[in-house]
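The structure's right below; bear with me while I get my questions together.
Only one protein chain is missing; all other protein chains are in place.
For clarity, chains are labelled A and B in written order, and residue numbers in each chain start from 1.
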């Protein structure tokens, strides 16, 4: 029996502080580069202090309000945290990652991700210091 | 090399206000219609103000309590929201979507989704006004 075709790739997204970083274009370019007509895309971030979300790509205020919400929901310096050695932003970063996504699964149809009109892909950075975030791409075709 | 088989489909779910709408049956029927014995199903909603959850399908109170919880967690009219032009329910809808799922990945085994006994699929509507929600189905076989 023949095996399916797998395309794999990597992206590095550099972040500078807590917020959402759009990266739809980078992923779309990689998908286009594979030439795949129909398939299943998986976007996987190799971290537990940054995560992925699909969110509105129109009004930049949405991303700001979203980041603020998570700041209130899982604040820094909660005296109940045990895990504090890696800094005040680390334990909240794990909580925010658990509440959002480590991976996205997106059908590819007609050589493009089957996103809705207003959907964009974002890296959600939860740490304050600059980071290089590794993302694995997989496209089954 | 041979390519895998891809089945793609679409569902439209009409909603009338904030709550969970069961749609396990519609998805199950589509899976059965493909004739696929073993595969991987992806259910993807093309919106950022409605989302997907897998939840208990037995007691309808679970869905009501779940909707209430998210209403309390991300309430309308929080004066800290910047994004208010699309109505008081819009920014909470983006938060609730980020906290739940845009896509579900479900193995198909023996021509059926490998769901547990009590698991059902729901569209979680976060807007107050009637909506038509577009869902993309992908089955790799």
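Please note the rule applied: a residue touches a chain if its C-beta (ideal position, glycine included) is under 8 Å from a C-beta of that chain, and two chains touch if they have at least 3 such contacts.
For clarity, every value in this text was computed on a predicted model and none was experimentally measured.
Contact with the chain not shown here comes from a single listed residue; of A:15, A:38, A:57 or A:105, that residue is A:105. One of A:74, A:108 or A:121 touches the chain omitted from the figure, and that residue is A:74. Screening B:48, B:100 or B:131 against the full complex identifies B:100 as the residue touching the chain left out.
Across A:33, A:46 or A:77, the residue that sits in touch with the chain not pictured is A:46. Take subunit A: the residues that touch the chain left off the picture are 1-4, 6, 8, 40, 42, 44-49, 73-74, 80-83, 85, 91, 94-95, 97-99, 102-103, 105, 134, 136, 138, 140. For subunit B, the residues touching the chain absent from view are 2-5, 38-40, 53-56, 59, 61-62, 64-66, 68-69, 73, 99-100, 104-107, 109, 114-119, 140-141.
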